[in-house]
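Scroll down for the structure; my scribbles are underneath it.
Here the complex is missing a single protein chain, while all its other protein chains stay put.
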């Protein structure tokens, strides 16, 4: 009896060894292509054309990672993505994709429907960054000839990440876009990418934003305007403010480096009247003085602070005015702010928020505080004795 | 695929029979034995049906329908 039991137990173990070892559907690294970035275009025929930049790992002594482009067409995003297998022969692995570039045509038709698959699929990741291409097609961005050995998508990802000390393009990923586009009646922004000629070669440049209103591309802002947009949205992490001061008849340009900025947006309600107060407080340092004038001493410094504040206020107001007039899209998130702070008022105006936004009175105050003048104690262009 | 699944199921239940049910018989725990045999019978039937890809209606559906009809979705 014992013997039978022992035999059976051994049998059981053997069976387990055969049936339960290894993986049911394993995936080897060489059996799929790792996608670094995707560009989405739409063809005349109405089909989506996906171009994936795929990491190619070269063999040999010094392994080099380069990239190649794979294109797939399909009726939907997912369809196109899967159709790529017929070209590459390998299943694409999406989890490492850094950027998703939309062409302008696609963005004009609607962004949400493009992003749905990307957000829904468990393999793709929600922190993929979205970009809108200013070039004719999105594919062109990947098509520019090699200038570095890096993979372009990863380079683009790096540009966006480091652009926070420039504040000319916000970082928008899939989840952020989804959250923003669902909060109230707010319009959202996506950074834009363009091509630029520099020293005989073409490079990609990320600057400015595209305004997405009601899920469709409505217009674009340039880098400078984006900076003031970031001021309003309290997303400033760095950047430069340039001021022009007249000193004894000649203009002096001063660059102020932003070290920190705090913006407080608060709705003020009086009866039926809604107003928005925007208080910007920025800490800067004098980073560059190209010209005459003493801005280090108390008197000049206070004047410079006042001037910088006034200029900032004026530019912010100009941007708000432009957005109101041209687009009527609440890209600043005022609606969301109102909802957070005064939910009752929001509920009463939310149905026609776009009209309310157009006639919204916005009071901007801006104060600039200079904390140092970097390494120099004085203006070198001014002689010390004077 | 179906045959392999079936074979595996039968084998597993055979092992269960030897290691789980037989000792009860030996120990003459009749109540335990019969309950176990009944349960094994039920589970074996369900397992075989699943192997044959027969669609078994979920026993939860009537409860689900009853409650949604009373309280709404």
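Per-chain numbering from 1; labels A and B assigned in written order.
The criterion applied here is as follows: a contact is a pair of C-beta atoms (placed from the backbone, for glycine too) under 8 Å apart; a residue touches a chain by one contact, two chains touch by 3 or more.
Please note the rule applied: contacts and distances are computed from a predicted model.
Q: Mind telling me which option in "Phosphonate C-P lyase system protein PhnH", "Fis family transcriptional regulator", "Spore germination protein KB" or "ABC transporter permease" is what UniProt lists for the chain we can't see?
A: "Spore germination protein KB"
Q: Which of these, A:57, A:179 or A:268, touches the one chain of the complex that we don't see?
A: A:179
Q: Against the chain that's been left off, what residues of chain B make contact? List them.
A: On the chain B side, contact with the omitted chain comes from 16, 20, 24, 29, 31-33, 35-36, 39-40, 42-43, 46-47, 50, 56, 58-60, 63-64, 67-68, 70-71, 73.
Q: On chain A, what residues meet the omitted chain?
A: Residues in contact with the chain left out: 24-25, 122, 125-127, 175, 178-179, 182-183, 339-341, 343.
The rule we apply is simple: only the chains that are shown with their structure count from here on.
Q: Please give the residue numbers of chain B that touch chain A in the complex, ascending.
A: Those in contact with chain A are residues 8, 11, 15, 18-19.
Q: Under the definition above, what is the set of chain A residues touching chain B in their complex?
A: Going by the criterion above, the answer is residues 5, 8, 12, 15, 19.
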